[in-house]
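Right after this comes chain A.
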Amino acid sequence: MSWGARVKPRPEERSRVPDACAIAAVASLSGNLVPGSGIVEMLKAMGPRYNGLGGGFAAYDVYPDFPDNFVLHVMFEDEGSRREFERRLGEKFRVAFSEEVPTRSGVFEEHPITWRYFLGEGGEGFEERVFRFVMAVDEGIDGAYVVSSGRNMAVFKGVGRPDKVAEFYKVESYKAAMWLGHGRYPTNSPGWWGGAHPFNILGLSVVHNGEISSYGISKRYLASKGYKFIFLTDSEMLSYAFDYLLRVEKLSVDEACKVLSPRFWKEIGNGNEFLKRLRIRYQELHVNGPFSIAVGMRINGDLYMLSLTDRLKLRPLVVGMSDDLFMASSEECGIRAIEPNVKKIWRPRAGEPVLVKVKRSEN
Partner candidate 1 sequence: MKIEKIPEFKVLIDESKCIRCKICVNECSFGALRYDKKKNKIVSKDWLCVACLRCVAKCPTGAITITRNPISLSPHDYWTERVRRDIWIRAETGSPRLVSMGTNLNYPSIFDHLLLDACQVTNPPIDPLREPIELETYLGDRSISVHSEDPLGLMIEVPIIFGAMSYGSISLEAQKALAKAAKELGTLMNVGEGGLHPDLYPYGDNIIVQVASGRFGVHRDYLNAAAAVEIKIGQGAKPGIGGHLPGEKVTAEISAMRMIPEGTDALSPAPHHDIYSIEDLSQLVYAIKEATDYSKPVFVKIAAVHNVAYIASGIARSGADGIVIDGFRGGTGAAPQVIRDNLGIPIEIAIAVVDDKLREEGLRERVALIASGGIRNSGDVAKAIALGADAVAISTAALVAMGCTLCQHCYTGKCPWGIATQDPKLRARLNVDEAARRVVNLVKAWSTELKEILGALGLSSIEGLRGNREKLRGIGLDELTLKMLGVKPAGR
Partner candidate 2 sequence: MTVFEIDCRGLNFKAVNREIKKAAERGEKHLRLLNVNGQRYICGGLKGEVKVEIHGFPGNDLGIFMDGPMVEVYGNAGDGVGNTMNSGHIIVHGDVGDVVGYSMRGGRIYVRGNAGYRLGIHLKEYGEKKPIIVVGGEVGDFLGEYMAGGVVVVLRLESDGAIESRFIAAGIHGGRIFVRGRIDENRLGFGAAVSDLSEEDYGLLEELVRDFCRVMKCSSRGVSSEEFVKIIPVSKRPFEKLYHQTSIKVP
């Protein structure tokens, strides 16, 4: 039985959809849990930046009852896909707890069903096992798509205005140490729920604004490293790029940013051998063309929020800081919507990463 809404394109349906967007991010520097209503307000303030064809949220440290469990959020088009998924999941992992993600009825006429599965293991090599499983599901089960796969985090997304998506998933009922939000402006309406932002792989989630001109080569490069491209969107590629550089290549966040948004050769000159090597080694991941992004990530248990623009500063990004909150937004109004008297607000320079660490929450 099908519920009418599609989660992802079949291989023959895959095509690249240019989109533009509003991005928003908010994190508590002290690791306090902040309600989801804030991120929704940020996006609402930037209404003209999206056209109702996609919205979504990522929330970190959102499941206090399962603080150390990896959790898979999986969208299903039909019951058969769910059964197939659960069969495969059972072969590979022990599931500590699973349930359907609660939603409000009446918000969307047609929608897929999302389930969450808390995995009951961990330890050495576990991330790699989860990664392989996610890739296998995304590529191998027609009506299933893993929307998030990190530890103690969730992605809620769908085809609709971000506030409607929030209403649907009851986003206001969740509290998290770190939130990402996205309102999408795609050029056409493919209608796949999985194609909305954020894109996530393991602990890494990306919201993105802009169109990446070098997408083709970055995608080919990452595909050769085992990443499966389902939606052919820039954000999907960016989440993989970060995952590859940080998790596989073991670069620091700052080094990864210098790969994605490198200095010019004339600036690198002959002096900085390391920057030169970095740019040469990963030339396929030099993200060329306009972008501003916010990235949520968990590295060795710690949460980080990164925001970054391309090196020519072709897309907007504003960041703000109050006593406990760090915020990033496409426009200043997003920040003012939740912190009218924000203490410090600035526009980062082109290609200059702004990275904040969220203190480990005690609760």
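In picking the candidates, the idea was that all candidates are chains of the complex that A comes from, given by their letters.
Everything that follows uses one rule, which is that a residue touches a chain if its C-beta (ideal position, glycine included) is under 8 Å from a C-beta of that chain, and two chains touch if they have at least 3 such contacts; residues count from 1.
Computed from a predicted structure; not experimentally measured.
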item	value
Among 1 or 2, touch partner of chain A in the complex	1
Contacting residues of chain A [partner candidate 1, same complex]	15-16, 18-20, 187, 210-217, 219-221, 224, 251, 255, 264-266, 274, 276-278, 280-281, 283-284, 286, 288-290, 311-312, 314
